[in-house]
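All protein chains of the complex are present and in place, except for one that has been dropped.
Residue numbering begins at 1 within each chain, and the chains themselves are lettered A and B in the order written.
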Amino acid sequence: MQRIGVFVCWCGSNIAATVDVDRVVAEAKVQPNVVFAQDYQYMCSEAGQGIIRNAIAEHKLTGVVVCSCSPRMHENTFRKAAERAGLNPYMVEIANIREHCSWIHKDKEEGTEKACVLMRAAVAKVLLNAPLKAGESKVTKRALVIGGGIAGIQTALDIADAGFEVDIVEKRATIGGRMAQLDKTFPTLDCSACILTPKMVEAAANEKVKLYTYSEVESVGGFVGNFHVKIRKKARFVKEDICTGCGACMAKCPSKKGLNEFNMNLNNRPAIYIPFAQAIPNVAVIDPEQCIKLKTGKCGLCEKVCTAGAIDYKQQDEIIEEEYGAIVMATGFQPIDASKFDEYSYSTCPDVVTSLELERLMNAAGPTGGVLLKPSDKTHPKSITFIQCVGSRDVSGRGKCYCSKICCMYTAKHAMLIRDKYPDVEVHVFYIDVRTPGKNFDEFYRRAVEQYDVDYIKGQVGKVYEEDGHLVVQGVDLIANEQIILNTDMVVLATAIEPDPTARKVASMLTASIDTNDFITEAHPKLRPVESPTAGIFLSGVCQGPKDIPETVSQAGAAAAKVIGLLAKDKLLTNPCVSHSNELLCNGCSCCEKVCPYGAIGYEDKLINDHGVRETRRVCVVNEALCQGCGACTVVCPSGAMDLKGFSNKQIMAEVDAICR
Amino acid sequence: MQRVSAKVLERVRQLMADGTVAKVVGWKKGEFFYDCAPSVFETVESLDDLVYDSFCASNLSKYMIKNSVLPEGQTGKVLVLLKPCDTYSFNQLLTEHRIQRDNVYILGVGCEGMVDIEKVKAQGVKGIIGASEKDGILTVETVYGNKDVAVRDVLVNKCETCKGKTHVIYDELISENEDEGPAGDRFEGVRALEAMTSEERFAFWKAELSKCIRCNACRNACPACSCRKCVFDNNASGIASKANTDSFEEKMFHIIRAFHVAGRCTDCGECTRVCPQGIPLHLFNRKYIKDINEFYGDYSAGETAGQRGPLINFTLNDVEPQIVSDREGN
Partner (left out) sequence: MPMNEANQEVKKEWKPKIVAFCCNWCSYAGADLAGSSRLVYPADVKIIRVPCSCRVNPMFILRAFEKGADGVILCGCHPGDCHYSTGNYYTRRRMTLLFSMLDYIGVEKGRTRVEWVSAAEGVKFSTVMNNFVSKIYELGENVKVGDLRCKE
């Protein structure tokens, strides 16, 4: 006789507000075999878990149903609690009455009814649960970091420092990412390149770190501890190991129309180019869209001038296959397209620029050699106006609902740098709020206002347009409560940042969840902020949410620590929910073997005793270490010999029956 | 048929006498001459009862699952008589490792099409006591004298759309037929149903399936339905209804059975032939075959041994299930 306990969580008001937990408890008590039911504010808390443990002991429970949040959130918590009380952890089932119920239904009656059905289904299932024991799997002691910006570099260096091998895959021709494009960094105003490039060099020099630049992840298979990854190393048309980075090819290349991505397309570069002077690897790459040789077959100048003989027009993409124990996503961000906000005339006025473009315009290695000039006529501006929150905290639907977090600080930085270098330039900043939480951040902002006399105007800008060779900014000063019309020479838009567009694709391959803004979801927003809910996938940098450099670096280190913790293990416990075959029912037909993606199913001739009849039969044998528990085999098995532990035919049908009752 | 028949019987006797085969799986007359039932013959003498005539419609492939396992000490193979269409089932069973090929001697036998005695009776022929076939004419002996009927008018359902006279596997062949390819359009019945409205289809199946007495004849005759233990008989499967406490098996038996054999069914037609209630069960299987051909390319289960069936296979660009709603028709 089974003895089931049902535990209903309020999740504070998250569940209790739309689900009448008392009714769920009452309904639970009348379910067959349920001998105990109780509700509690927070089942996942120590006190809540204590209730479960005590009930298991006191009521000799053989199975537990917890009606709470998603099993993806706390299934493990409750399994562990059960285990501590001496119950097999797989005798626990979760009824998801939060994500799948209380959070989506407004009507309490409706929510309660559904919660009762979900509880009933979980009880029906748990009655058919069997105790399971986890197996073991090996851990490949190597990590993959996707993205070679500061987040990826820092994570890789920290992992390597612990003695593990780590590969960085970077889609661009050099590592360095967005930080390499920045001029100075807040709040210390040290040069971005000066602090980043040593790290880039360190990554290249570290023998535990392998760089795959100009490469993309093609596919990911496997599971935590045992990922198989295919990496596409795109053709550079330059032999990476031979090129010395001398730059002779760049000087001779006759095709100079390529847009310089590193300089935010503000100037041009040759078809063969090294992205920037400190690029790692310091190796040229040919842009096949611009290269005359690759497009027409004529030219070949770079090949002629390359004394090292590094040019290879026939180079093909290469697929590299590697095994990893852990994968870190560090795919970074991009500024959103400012042309969506055409009231600021970004697409029509060259003197309206984004903040990242301004970084390049102020950088000594940028298109103007660090001299701030108006892009339109290359003259010195007399007045610059900054507009904050372009696409951030946006309710119009054109931008992002979130705060991009870094804009207030970099705008203060830009304003201060301009006032410092060109005291004759007047600087205005239109803002909604100035947000400066962070060590030395508010002091920094106050310096801009108090010491550098930057004119901060609380209010939004309605329109920017060109008139008589200068720009007109129409805005409103909310404090003075008056309309402002400003003549200015340049407008800088603090555009929102969004996850790099590759993040979605990579996340799909990794089966990592992403949110509605394409940021990668954490396993827990507070308690597991650098892990994805998918085991073995970790998060570093802006791919998880907007953050500045110090935050990125700390998170990169945290992700590395998690990776190290995983790679330090010799064995991982595996999912015991694997297939198993009933020998007596097996026809020996091999259908299951053919659909198994892991080669986990084999056949053997075995002496079978079928109710007294002894005969040798060809029967299926499942290798439980290889089986990942997808269940493909269970459906092709016509005799029903093959079943899946934890998700058996009977269990699922019991759920179906309970729901359709 | 008569000529082939005489040759077959003689050859079988020879193979048994010289010890090539130790056992024969063939047909034997039942209470009525048109009742030819599968039978195992283990001595030369017993072969007196072996028959091969226009009433040997049953497919013997399935019997080879048990009979290809030799008892300890037996030397010599097991001979089985297979008509062209039966050989597809045999191959499919080989693919599924159900038959020990090395122990089997396949004597492929030519076939002119099998006769459904009920159709003869339906032509008003009464007092039937015997029949013989020659050149497409069935001469029926009755207590009122002989009566000739054209075989093509009294073919069993599956032979009306004969899939061809070619044996896809055999060790020895006794046949006088030229293969003229498949006869008739075997999907005609499926198309007729597809052309109906959803309501009409439902009414059709409801009427047909309500006739079912769950005698399991279809399951027992079907070479694809050859599980050691059927899920419906297995109390542990959760869908058996031995105690009849649950209506699921009762209602869904045929639908589930059809899915279980989808991609494995060779369209041998035995299910419909053996159904005592005359339910056109082959219309389920042929629907799957037709869909498989349309969605995934022509596939004929059992055409060669070792094929990968359409349901244990896929391509990256397979049609989406949505096609069922999107395609034309009712």
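Keep this in mind: a residue touches a chain if its C-beta (ideal position, glycine included) is under 8 Å from a C-beta of that chain, and two chains touch if they have at least 3 such contacts.
Note that this is a predicted model, so its numbers are computed, not measured.
Listed residues A:Gln2, A:Ser70, A:Asn282 or A:Gln315: the one in touch with the omitted chain is A:Ser70.
Touching the missing chain, out of A:Ile514, A:Val622 or A:Ala641, is residue A:Ile514.
Only one of the listed residues, A:Ala248, A:Ile320, A:Cys577 or A:Val621, touches the absent chain: A:Cys577. The hidden chain makes contact, of the residues A:Met1, A:Ile485 or A:Cys660, with A:Cys660.
Residues touching the missing chain, restricted to chain A, are 70-73, 96, 98-101, 103-107, 110-111, 113-114, 117-118, 121, 221, 504, 507-509, 511-516, 518, 521, 533-534, 577, 595, 597-598, 628-632, 634-636, 644, 647, 649, 652-653, 655-657, 659-661 (touch as defined at the top).
Summarising the interface, chain B meets the missing chain with residues 193-194, 198-206, 209-210, 212, 239, 247-248, 250-252, 254-256, 258-259, 262, 284, 287-288, 291-292, 295-296, 310-316, 318-325.
Please note the rule applied: only the chains that are shown with their structure count from here on.
If each chain is reduced to the centroid of its CA atoms, chain A and chain B end up 57 Å from each other. Taken in their complex, chain A has these residues touching chain B: 582, 584-591, 594-595, 603, 610, 615, 618, 636, 638-640, 649-650, 653-654. Across the complex, chain B meets chain A through its residues 69, 96-98, 226-231, 234, 236-239, 260-261, 264, 308-309, 311-313.
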